[in-house]
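First comes the structure, then the notes that go with it.
All protein chains but one are shown in place.
On to chain A.
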Amino acid sequence: MTEPSAALAPAERAVQLLGGDLSEVALRRHLQGLPAVDAVGLEARAAKLGTRSIKTSSKQAALDLIIRMIDLTTLQGADTRGKVRSLVAKALVPDVSDPATPRPAAVCVYGDMVGNAVEALGSAWSAGKDDGINVAAVATAFPAGRASLQVKLQDTRDAVDAGADEIDMVIDRGAFLEGNYGLVFDEIVQTKEACRRADGTYAHLKVILETGELVTYDNVRRASWLSILAGGDFIKTSTGKVQPAATLPVTLLMLQVVRDWERLSGERIGVKPAGGIATAKDAIKYLVTVAETCGEAWLDPHLFRFGASSLLNDVLQQRQKLSTGHYSGPDYVTID
């Protein structure tokens, strides 16, 4: 364990907020000084936002936006190159019956599949540019994060070298729950550095908090702050491997942190709920929560994403319902 007084890696945001000689004590003082979360109020607020009725043209816009925000994901031990190719094919043409269907923001795969995803995307791959589909890779010994730092960093570098535009890292929840904030902080800072490409640009870093293992809302708030201070571009709720995964209250709480950070620094951080969001109806509740918490500027794939696999099919069926006037069924979308 690192000494409590040990100096931390000089992450830019943390230095600005906590002062030049960045130490674990200062970080701990900041995190533990955050106001406690009113759990009942948070859940009531989330439930209230979930009752909003979004219809007709607003619903149409919401469905298209949801598709543009999806990180289409396959993260199974049984993933094959063929599975990744079909996932990419689905991202390229989500709905054969409607060529106007927008494409998802990214495909999200394990690090060793990045090369296959890039190859399958071909000219549709964004390759760091703003148009096209990104390739996101989970790294740092996803999903448990139980490996040495060298292994985690090499995992990250491999994915970036293979062409990953975005890295989804997991934090060391064990260290976090022990109160070893410095260790978690340093790992994020170093992973961020491992995201650096040869040309000096960085792959986007999403930090997975795995809120299902953090036990309390207070911990979620602290972990969100810690991840932002250490340099995360996105904070993400879950790996999808632990229940509960993304919930509306947890996402609301993380959005509040992101909003507070923008007020403090002017800098916009993204949020990505992942796992368990399977219906368009649920996804629309998240959009309402985003707009009501951070403002409509956040309704943008650069600042909000859904980590999902089955969500896309449900959204496509809802789109088909809107365009044809009758209910669609699972026979009219792909089997994933």
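Here is the rule we use: contacts are C-beta pairs under 8 Å (C-beta built on N, C-alpha and C of every residue); 3 or more make two chains touch, one makes a residue touch a chain; residues count from 1.
In the analysis below, contacts and distances are computed from a predicted model.
J.: Absent chain per UniProt: "Molybdopterin synthase subunit MoaD", "Aldehyde dehydrogenase", "Cytochrome b561 bacterial/Ni-hydrogenase domain-containing protein" or "Energy-coupling factor transporter transmembrane protein EcfT"?
T.: Hidden chain identified via UniProt as "Aldehyde dehydrogenase".
J.: Of the residues A:Gly41, A:Pro244 or A:Pro330, I need the one that contacts the missing chain.
T.: A:Pro330
J.: If the missing chain were put back, which residues of chain A would it touch?
T.: 320, 325-332
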